[in-house]
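Here the complex is missing one protein chain, while the rest keep their positions.
Our next item is subunit A:
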Amino acid sequence: MEKRFVYMDHAATTYTKPEVLEAMMPYFTEQFGNASSIYNFGRRSKAAIEEAREKVAKALNALPDEIYFTGGGSEADNWAIKGVAFANRNKGNHIITTKIEHHAVLHTCEYLEKQGFEVTYLDVDEYGLINLEDLKNAITDKTILITIMFANNEIGTIQPIAEIGKIARERGIYFHTDAVQAVGNVEIDVKEMNIDMLSLAGHKFYGPKGVGALYIRKGVKIDNLIHGGGQERKRRAGTENLPGIVGLARAIELATSNIEEHNRKIKSMRDRLLKGIMDKIPYTKLNGHPEKRLPGNINVSFQFIEGESLLLLLDHYGICASTGSACSSGSLDPSHVLMAIGLPHEIAHGSLRLSLGDLNKEEDVDYVLEVLPQIVQRLRDMSPLYESFIKEGGK
């Protein structure tokens, strides 16, 4: 078997598509003017940004004036949550979120708790779905914000966003969703879904890293996060990341123009890979929802083994995968998401996330199906847990 490079970590980041890079290039060396400048050369940069804003708005069914560019998804999450919390303090101090959010949301909420806010972290069921009744019951007259992710980055579970939006709107509570994983994979309509704020990040849909956007519905009362110059209609200071913004817009345009076809292709590869894994590797559990999940996401737990060693051996065979969210240093703690869906510690430790995307071919699926079962078996053969399990008759 010939070693190949297989990238199955699209949920961590994607490559930048050549078309996207091409759209960005002129804005580095030629059309580099500052969008805030008065002369025509600068105005042309400004025009490029406004064109980009329109493209992003169109992809979400928002108005251009409701799109604000940021330095990425985490900044957008921070802005939405802190901005609404501080601007609406006089109305209440209660925020509702879930236990399976990205750390950009969770740690922001924890920070706000230290500032005197109260946060309810909703439980999820074994598939990672919140219960809408729990949500309704958690709402108090102090609740000012509901922030619930569109789709989970680890297990791929897609939440009932439109229903959540309806509940929030009926009660006059702001609803923010972290849609970093969803854009390009799920149809999003902020008007129909009653979304007040939505975070996205360019590098998850074949755009560049370091640029994101926050959709803020007109009328939402929100404080600034980054103070300074008057860019982004005085809402987000700092000279605009012109090439990044142009790239993000081109990427979202491409990603949302044929979601259906893209999903069909990715999903068919994903399903074949998943079936192969479940057939070939015993004592394996699928994490997340069987249907309500991102098209490229697989998250499985292999009993008796430990995820870190698995990743290193996969890496040895040229396969890039992950177990949960990668932390700053690259090392892994038991995933809070897998703990929240009720996995015991030792099973959560042996989990693997494969996220398929545009870089993958059918041959990649074949290759992973050949390599992965061998590695899992090798690790199990060296596992004392597996040994005692087999000795006891495999029950």
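Basically, a residue touches a chain if its C-beta (ideal position, glycine included) is under 8 Å from a C-beta of that chain, and two chains touch if they have at least 3 such contacts; residues count from 1.
Everything that follows uses one rule, which is that contacts and distances are computed from a predicted model.
A.B. asks: Per UniProt, what's the omitted chain called: "Phosphate transport system permease protein PstA", "NADH-quinone oxidoreductase subunit N", "tRNA-specific 2-thiouridylase MnmA" or "Amino acid ABC transporter ATP-binding protein"?
C.D. replies: UniProt lists the chain left out of the view as "tRNA-specific 2-thiouridylase MnmA".
A.B. asks: From the list A:12, A:186, A:313 or A:385, which touches the chain that is not on show?
C.D. replies: A:313
A.B. asks: Give me the subunit A residues in contact with the hidden chain, please.
C.D. replies: 308-309, 312-313, 315-316, 328-333, 379, 382
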